[in-house]
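As you look at this complex, bear in mind that one protein chain is not there, while each of the others sits in place.
Chain IDs A and B follow the sequence of writing; residue 1 opens each chain.
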Amino acid sequence: MLNSKSITKRVFRWETFLILLLLIEVLVFGLINPRFLMPRVLLGSINNFMTISVVALFVTLVLVTGGIDIQSGAIVGLTSITIGVLWNDVGMNLYLALVIGLLVGTACGALSGFFVAYTEVQPMVVTLGGSFLYSGIALLITNFSATEAYKGISGFPEEFSQFVRGRIFGIIPHQLLIFLFLVIITYILLHRTKYGRYVFLCGVNKHAATYCGIRTKQIVMSTYVLSGLGAAIAGILLTAYLGTAKTDLGKEITLPVITAVVLGGTSNLGGTGGVIGTALAAFVIGILRFGLSLANVNTQYLDIPVGILLVLAVAIRFSGSNPTVQKFIGKLRRSKDLRKNN
Amino acid sequence: MHKQRSIPRATTSIIFLVLMFLGVGLINPAFLDINNILLSLNSGVVFTIVAIGIAFVIITGEIDVSVGATVGMTAAICGNFVRDGHPFLGLSIAVLVGVGIGVINGFGVAYMKIPSIIMTLGTNGIIRGMIYVYTGGRWIENLPMEFKSLSQAQFMGTFTWFYLLTLIAMILIYVVMNRTMIGRYFRAVGDNANGATLLGIPVKGTKMVAFMLSGLFASIGGIMYTSRVGFITPIAGMGYEMKVIAACVLGGISLSGGVGSVIGASVGAAIMASISRILVFLGFPSDYDNTITGILLIIIVVFDSVIQHRSAEKMRKQRLAAKVVHSETASEVREHA
Partner (left out) sequence: MKEVHSDSLLSVRSITKAFSANKVLKGIDLDLNRGDVLALIGGNGAGKSTLMKIIMGIYQQDEGDIFMSGELINMSKPSIALAHGIYLVPQEPMLFPNMNVLENIVMGFKENPKTLQKRLKDLMKQLEWVIDLNRKAESLSIAEQQLVEILRGLLRNSNILILDEPTSSLTFNEVKSLFKIVEDLKQKGIGIIYITHRLTEVFTIANRVAIMSDGLITLSGPVENFDYDMLVRGLLPDEVTMAEHSTENKSKPVDYANAKPVFEVKNLCGNGFHDISLSVYAGEILGLAGVVGAGRTELATSIFGQDELLSGSVSIDGVDITGLNTRDVMDKGLSYVPEDRFLHGIFGISDVATNTTSSKLRNMSKFFIQYKQEQEITAQYVKLFRTKVTGHDQLMSSLSGGNQQKVVIARALATEPKVLILDEPTRGIDAGARGDVYAIIQELKSKGIAILLISSDFEEIVELSDRALSMFSGKINREFSKNEITQDNLMAAAFGVTKGRVVNA
């Protein structure tokens, strides 16, 4: 069924495909609206999909183990408002508040991760409950604030926002560099450390992993902890970029995040994939939406091509293992051989 | 030691619902006013009907996160046609669209073997976008009074006709699912798909039907929504999928399939719909809504999983112990001639 090409070669092919897609998009959108090709505009578009991209990087680890995480959006909002309230109403040092924000996100991930790993509940349900719980807690926290929930907390110090909003030479956004930094970190973690190898092994065959002495429960739980941390980081970045702390910052990111991870080559069954693919896919999706919006397509329609892209990508990959398709390919091969022999 | 008769999970949920109501009533007796209770239940009618639909899919062991988008789309279609004076046409097309979405989902999951979470996540995105295309981003308003008042019509001053019809549908479905052979296919497929294949049960066809029903009921929910709310925005139905999945879980339906009933789904929906009212009556601001839902969901699901695993572990040990022959209890030793 599988040909004997190695895993690296297979993934390499998919990621090349993504890079190709990216180039096509830039070309097409550039033709439609030349403004698109201006470095300032093109690179600046990254700011629009940074949250999704950052979260997707970390959620990749969860999917590699065969799990799923749909609570990241809630954690983004929770982190944001926690920081806001701590800084604004409690009067805490902003940087201390940021650290606590990270801890909060990590704790949220740990809670859900614990249940998934140690009680073997389905990840979908626990993180669904988590999304309710954490968004609910975020709302409750605003009660501690003088500001109303819908307004959000503003007035953060200039350096804070500038750090995230700024650009080098007026062109390259800081966020791009931050993102690249995160990509490098998660890449090393997942693809170059023992830990990352364990994560993959747990996803490929959890039973075999336990027979190798790997502590699979710990590993699985840790992926949710990291996912929570990633959502917290994304929350901080978004809060700084917007200059406002609000509870619903991460409201609609679940679909795009999962789409980015799956489109990036990570199977929801676990065992394959990687952060590079996720990062590329996040860009493919982000640029797609940005380019379409520049081409005056209504922002609300933008989910359609993303949804189609997701279904097609998965269908193509899964059709490889569909028995009807295999028989068909087998027939094609045999008829080709027959013709050759004749 | 062994459960002789298992208590249907819906019963546990009903007991929980009743206790919940009674508990609140103790703190604030105004809650137990009959009109208030009816109001609570009636207000959850859209959740209930959509939850009944998605229950089919979950019982077969799959998931459908596109139901919220389906509700929004069918509500928009229905609203459009009703406003322009073609109510029956609108209803028919809305239902057809709902079933059509179900067919697409079912095809992808059952025949193309795409994981249902991904398939329905994709169709969800597509439909959400299509709603904007269809409505042009505008609200659909100015619906005729007669249509809107349909949702208010009550049966002898108690349940609305909408809710009553939903309950009747729920009972009929329950009977079909538990008393007819074909109705049981859903549970069989979710419980043990391989065992079902061995008995000749059409697994793919069953899943397809489940998705079609999910789409169908979501469309009916969309129609009810149109009448109840009276105007449709492009984000109508947003987030419904998560709420009805939570409703099913609260109602005793397991996401792994094979367990639960539409009655449980309805009870779970009633619980979900009542939570915000309950919080008001308990003196909590509605802000606690999500938090309580989240905690409930997690507790119930973790509890359930732990119990299941305990009994599975016990079974395994028993099975192994049965294979060991103890010479003290060997029943026969025969000489071979």
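Keep this in mind: a contact is a pair of C-beta atoms (placed from the backbone, for glycine too) under 8 Å apart; a residue touches a chain by one contact, two chains touch by 3 or more.
Not measured: the values here are computed from a predicted model.
Asker: Just to verify: which one of A:N48, A:T210 or A:S293 makes contact with the chain not shown?
Answerer: With A:N48, A:T210 or A:S293 as choices, the missing chain is touched by A:T210.
Asker: Specify the residue from the set B:I34, B:M145 or B:L199 that touches the hidden chain.
Answerer: If we include the chain that is not displayed, B:L199 is the one touching it.
Asker: Could I get the residues of chain B that touch the absent chain, sorted low to high?
Answerer: Per the touch rule, chain B residues meeting the hidden chain are 2-6, 181, 184, 187-188, 191-192, 194-202, 258-259, 311-312, 315-327, 330-336.
Asker: Could you pull out which residues of chain A are in touch with the chain that's been left out?
Answerer: 1-9, 192-198, 200-201, 204-205, 207-215, 271-272
Keep this in mind: only the chains that are shown with their structure count from here on.
Asker: Provide the C-alpha centroid distance between chain A and chain B, rounded to the nearest whole angstrom.
Answerer: Centres of chain A and chain B (C-alpha means) sit 29 Å apart.
Asker: Would you pull the chain B residues touching chain A in the complex into a rising list?
Answerer: Where chain B meets chain A, its residues are 63, 108, 112-115, 117-119, 121-130, 132-133, 137, 234, 242, 245-246, 249, 255-256, 285, 287-298, 301-302, 304-306, 309.
Asker: Looking at the complex, which residues from chain A come into contact with chain B?
Answerer: Those in contact with chain B are residues 68, 115, 119-122, 124-126, 128-137, 139-140, 142-143, 255, 258-259, 262, 268-269, 298, 300-308, 310-311, 314-315, 318-319, 321-322.
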